[in-house]
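Only a portion of the chains appears, each positioned as in the full assembly.
Naming follows writing order (A and B), and every chain is counted from residue 1.
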Amino acid sequence: MSTLSVSENIENHPRVKAVFDDIRQTRQTDFVNNMWRYLAFDPDLLESTWREVKAVMVTPSALDPLTKEMIYIAVSITNACSYCVHSHTAAAKSKGMSAAQYADLLRVIALAGKTNQLASAMQLPIDTVFTHD
Amino acid sequence: MSTLSVSENIENHPRVKAVFDDIRQTRQTDFVNNMWRYLAFDPDLLESTWREVKAVMVTPSALDPLTKEMIYIAVSITNACSYCVHSHTAAAKSKGMSAAQYADLLRVIALAGKTNQLASAMQLPIDTVFTHD
């Protein structure tokens, strides 16, 4: 159930096909997941979103790929984004996340959910040592 | 501005003092931040929260301490928990987070915030390859 339907022949559109081909080559798989198939309704949105995902998540950077996936999962869980939790948990596993790392990730995310509530409840004043201006 | 006031002499309470002493020894500093000073209104809540923070964030585990802080930051940002963002960003810096890592953290968190909105907007069906039952 979604708010859009995907056309049977989305890859007939040359800009869509170019993005899908780049996804397939980048990930070394024929599979293109629904995020991209549904975004294809607007080639601009498809292109700009894929360009950013590739730049942030695929291009080597200061954080390693698995750490980036776990941060992505943390945001997605907190936003209750079901699709995103599924897709990024799968991605983290494919990048080598062990069961022990997954359990640790859940422990930190759960603890943060808890202490965020406590800090919000008490409306804690921010310690001056934590600030910069 | 908070919903509680902190008593001048909170450390007169022996259970509060014991927790504060353990925080000071664990962190090798005399400073005890407001989270603990305000939680001290209920020694049970103070003890159980510190015990869990220590077990999850201090005890060596499958993820390294800096990765855990960055995951904590990701949840806190998404929950718009001002105190938590300040305290855990400071903690991550004290554990060695570089400016390049911080910029990378923000890039991933910002991108997740964006694609979470897109997935929620389109109500994407979950690809069967992402599921387990």
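Operating definition for what follows: contacts are C-beta pairs under 8 Å (C-beta built on N, C-alpha and C of every residue); 3 or more make two chains touch, one makes a residue touch a chain.
These numbers come from a predicted model, not from an experiment.
Enquirer: Counting all identical protein chains, and not just the 2 shown, how many does the complete complex contain?
Expert: 6
Just so it is clear, only the chains that are shown with their structure count from here on.
Enquirer: Can you work out the whole-Å distance between the CA centroids of chain A and chain B?
Expert: One centre to the other, that is 21 Å.
Enquirer: Where on chain A is chain B touching in the complex?
Expert: Contacts found on chain A: 1-4, 31, 33-35, 38-39, 49, 52-53, 56-57, 61-63, 67-68, 70-72, 74-79, 81-84, 86-87, 89-90, 98, 100-101, 103-105, 107-109, 111-116, 118-127, 129-131.
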